[in-house]
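Some notes on the structure that comes next.
Not every chain is included here, but those present sit where they belong.
Chains here go by letter, A and B, matching the order in which they are written, and residues are numbered from 1 within each.
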């Protein structure tokens, strides 16, 4: 039986505790938070668990196998490092770290100590993303032309990071998972409108080979909530609307074929307009699947799809997007 | 009674003929097209009109006051110039010209000869855009934060221009009309996936003072049709969904206020989440209103809102977007 301690019981921590509690083969032992309200809530929810403010003690405890780090991103590196040093597997909230150098150090450290890192890219474990991955891997869409994501709403305003660091990890990690090609470069443009100076709206473009392009529209100050991703391929096109309950994914047998017309130098454009279909999506809670998968990876010594390297790739893209945004959209090579 | 000749009877020409025919104070005299099919259709639709292939004769005819140029953009400049030289007012399909220098020459020529130029930015005359203009002019939205437009679908593939020159004139002319501030710079990124090499997907950003930002997502190869514009202001936010029949425009009493909390350096973020309302929109045909307005401008010697200068501003933005796209998103000053 693996034993886990959860650091951080703010917005996401309770979900981590609840889901690891429901998994066989792992037992939640401790919850740690520095905030009074969070502590009181944790004690009320789990009167029989060890709830405290003493992270250090917990990280060092010989009774703990896994440390879940669900704290602000600025604290990830230090907590993760201590946990690894003390021989714990780590489950780290996204984004992995604030700097790619920190992520690299943690990966190296975990490798040396034969410990697992899982970065909590929860979306990879949703029924929708697993279905899209399956469709792309089985080449239903054909070669990809574009990936176009919109994630906007009147969001909880983050005080410490801009909208890219807050929202883009979701979509970058999804793209990183389902697109096989590696991105070449990133550019980003953003704007902030309040005293804090942080960007609350941003447009990020990821450049690939073969004119494949990915675009991310992220916005904290939209009056409406939109969570839509379009993926255009040579053979088929797909739309994923995460706000739909029943028909989250629709696949369109639509497309364009451009040929040179015989003998002359004119283009012949042909449209294809066939069926649309929507497959059923598994509605299991993503975090529960992810928690079970992490336990499985530890027990069977498998490398998670969302390991430290995946976390590092996302941090590198976030860094590049930030740098590009500072320079008004300059192309930053990856 | 003003007399008008319409050059070009392809996709849009028939609408121009039909709408000018329905306006008092103007009479359609001639239709001209070089294409056999178009000619046959024109003759069938209007057996009593002068239908021919002889543009030159028509442009020179002393019996014509206005020449409507509804031909491919590459021919606009030459036809417009000849019409102006022959003392005709001109109604020119958008985009005005292929080059800003051409537009400037036409504006100068028209000014010298006291002739009117109207560039067919039809959207300005839709009920939706007129309502948005009215809301912004009466400061309902407050200072603008962003303008975010999406115009995508599986479109008719243009053989001679890229997706920016095809679709962006709509949205750039709308933005130009309703946003009082003048844009400072443009950047654009695009991709093409077919032999022709033309971009079929592009993202254009227009930069303003005060962190106001405008973004245009245009795409010829989307499986679904989307025509949505979000406008975020300090006081209210607006969404315009042109595919809605009855509730095209929704105004949200939603917003964010960020203050420094007294005495301490922490931000206090306040959300406002009030009513949404949707005003009734006039459903009159935009081109008919525009045609009547052009006649009125000529008769009363008024400068159209969509005059040559408006047309020139759009062409300059298109040129800049094109240049930026060639340079992978470099910021191009306007």
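Everything below uses one rule, namely that contacts are C-beta pairs under 8 Å (C-beta built on N, C-alpha and C of every residue); 3 or more make two chains touch, one makes a residue touch a chain.
Everything quoted here is computed from the prediction, not taken from an experiment.
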Full complex, copies of the single sequence (shown: 2): 4
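The rule is short, and it goes like this: only the chains that are shown with their structure count from here on.
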Cα superposition of chain A on its sequence copy chain B - rotation in ° rounded to nearest 5: 180
Rounded Å distance between chain A and chain B, as computed from the means of their C-alpha atoms: 39
Of chain A, residues touching chain B in the complex: 145-146, 148, 150, 152, 154, 157, 159, 187, 189-196, 200-201, 203, 205, 207, 211-213, 215, 217, 219-224, 230, 232, 234, 237-239, 250, 252, 254-256, 258-260, 266-267, 269, 271, 273, 276, 328-331
